[in-house]
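The other protein chains are all here in position, but one chain of the complex has been omitted.
Every chain is named by a letter (A and B) in the order it is written, and numbering of its residues begins at 1.
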Amino acid sequence: MRTQQPAKRQIFEPTKLVDPPKGPIGPYRVPRSHVFRDHHWFGFSQIMLVVVILFLFMPLFVVITYSFNASRGMRWTGFSLQWYHQLFTGSRELWRAFGNSFIIALSSAFVATVIGSLAAVGIRWYRFKSRAFIQTLSFLPMILPEVIIGISMLIFFSAIQFPLGMVTIFIAHTTFNLPFVFLLVSARLDEFDFSVIEAARDLGATERQTLIKVIVPSITPGVLSGFLMAITMSLEDFVITFFVSGPGSTTLPLYVYSMIRYGVSPVINALSMVLILSIMLIALLFRRFLKTIAASS
Amino acid sequence: MSQTWISKEVIMKQHTFSLRRLNLSILFMLIATILILIGCSRDESTSQKTGGTLYLYNWTYYTPESVIEKFEQEFNAKVVLDYFASNEDMFAKLKAGGSGYDIVFPSQDYTSIMMKEKMLLPIDRERIPNLRYISPLVLEKATYDPTMAWSVPYFMGAAGIAVNTVRVHDYPRDWSIFADTRLAGRMSMLDDMREVMGDALVHLGYSVNSTDRAELEEATRLINQRWKPNLVKFDAEGFAKSFASGEFWVVQGYAEAVFEELDPSRWHEVDFILSPEGGPMYLDSMVIPKGAKNVELAHEFINFIHRPEIYAEFLDRFHFPASVHTEAEAFMTVTPFYQGEDLAPFELKHDIGADLELYNTLWQSIRYVN
Partner (left out) sequence: MKSHEQERRNRRLGVTYSAPMGLWLVLFFLIPLAIIILYSFLRKGLYGGVEPHWSLAAYEQMFNPNFLRVLFRTLWISVVATAITIILALPCGYAIARSRNQVFWLALVIIPFWTNSLIRIYAWIAILSNEGFVNEALRSVGIIRDSLQLMYHQGTVITVLIYMYIPFAILPLFTTIDKFDFQLLEAARDIGATKAQSIFKVLIPNIRSGVVTAVIFTFIPIFGAYTVPLLVGGKDSYMVGNIIVDQVTKTRNWPLASAFSLLITLVSTVGVVWMLVSSAGERARLKTSGNGRGTAEVNS
């Protein structure tokens, strides 16, 4: 293994591929900027970061606090686990909605990531006739109001007599996830030099080998962030899902929204707490893996 | 500018290392997804009960869990519920092609619209003997379908005014409370055009269903000049929460929503008023839309829910008066938040067809402008 990791991502210059100079610390040397000399502006931005993170978490603390409230409503009347109890024993509809959300998020994010990443590679690196068209097309779903995307998909599905349900929600979610995946992977690709591909080809790699061993690993951080973003947006979506959901395909945001008029039960708060804990657990388990991804970028 | 030299081999090794991890995690996620899908589909297949599956499209919580469970047990069926929070949402979905529901619960104006648009299947009254419990007074008001050919009444009620008596004293018990400047910044009305304009119309002595331009303009002026300056917002979603938290002291809204947010020990603090002037009233019915898969089970459900003891469970849950059912009152165990008699001066909001445009234009000047 390497003895130390460079603090920054290094610029890969294939035209300068020569035998690395040997030195006391091994085959590479550490750049000067590894030593942070100026902490001034660094300190201010760190403070801002902490403030913003607190700002982001403040409502979360409120949600968690109220999940332990002994009564509904905003007055704190004492500590109680009744909502957790109700969550795990008496919330059939809630779990069904959550399950639907989860399935759709995973599947649509997966498909969107695969399709979007491939397209990002194709468009950024190769020239072909319909390139500009597809590129512009990929941005459009982001700039339409969600309502219109939702309604137009609803009308489209009814015009082709396609029944509304989980599949239509899946299609809609994949459609609005695509631009984000595409954008994130493209941004990652921007810095990656195409001549690496040529170098690989020169060294005799087949197209498949090039794809698997060179392209995929290098765009992995972009792909991963695209995938995570897609899951997040899919879990969150309300407006589009509302228009294309059918019998039995209520998702969590739909369920919560329909409860608004009747007052959101703290059971939802309890569910949020459970979700946050699970995600943190998963992030912790995959921590080393995530670090490797970040390091290899 | 300094650069670092990294050997090709190190890069490749690094990438394959992380690539293996990537492969593993993708594999893991795929397996997880497949397992979940299998699990869910198994859940669906075990629900192939002999009775079948009933798809309901209803207002949130409008049928209590206990009633649903009893039905599922007795008929060996599964009930799948989807919720909506407003007639408009429900209708927009059904109109644009959403189908597959066995029973939908529209309000009166939308029931008549759905009838006109031929979106419904007829009710077979032979299969619902419990229809005999439906109050004839209600059927009189349901002028769009007095013989229950297409719809069966479910519940009739109205939005009223909830007043926080701890904070508010000496107030008029009718719609003019919204003109009280002492309460400015502490009140809200529903974000519902027919409701708000209907209130203004009856306050001025006109009908809730008026289509007379002069009357409507007078009502709009009343709202804009006397009521709106005292209101914080038009809220059809969060009014109950805001009332319960003390944010608003007077809200126009639904009794069951307001009381649900409050602990029963505090219910005595609330004065829920149905103005003697009258106002807009709603009648929610059960209809069977075209495209329903299980028409027979739908009829069973309608019959089931109108059994007096079952219907009383529904009334108990929301503290509703037995406005639609003649027998259920005897089986109730709680006091309703308001009485059926209080609804006497209220009018059903009927569908006014193309004249809705007039309301739309006037409502813009109320809702869009500060």
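In this text, contacts are C-beta pairs under 8 Å (C-beta built on N, C-alpha and C of every residue); 3 or more make two chains touch, one makes a residue touch a chain.
Predicted model, so just to flag it, every value in this text is computed and none were measured.
If you put the missing chain back, the residues of chain B touching it would be 1-2, 86, 88-89, 91-92, 95-96, 113, 116-117, 185, 193, 228, 231-234, 237-238, 241-242, 245-247, 353-354, 356, 360, 364-365, 367-370. Across the interface with the omitted chain, chain A contributes residues 7-9, 11, 13, 15, 31-33, 36-38, 40-42, 44-46, 48-49, 52-53, 55-60, 62-63, 66, 74, 115-116, 118-119, 121-123, 125-131, 133-134, 136-149, 151-153, 155-156, 159, 171-172, 174-175, 178, 182-184, 187-188, 190-191, 193, 207, 225, 228-229, 232, 235-236, 238-239, 252-253, 256-257, 260, 264, 268-269, 272, 275-276, 279-280, 283, 287, 290-291, 294.
Everything that follows uses one rule, which is that only the chains that are shown with their structure count from here on.
Considering their complex, residues 2, 6, 10-13, 16-18, 20-21, 27-32, 71-75, 77, 90, 93, 99, 102-103, 106-107, 110, 151, 154-155, 157-159, 163-165, 212-214, 216-218, 220, 242-243, 245-250, 254-255, 257-264, 286, 289, 292-293, 296 of chain A touch chain B. Residue ranges on chain B touching chain A, taken from their complex, read 2-8, 10-12, 14-19, 21-22, 25, 29-30, 32-33, 36-37, 40, 55, 57, 60-61, 65, 80-85, 89, 92-93, 96-101, 236-238, 240-241, 244-245, 256-257, 260-263.
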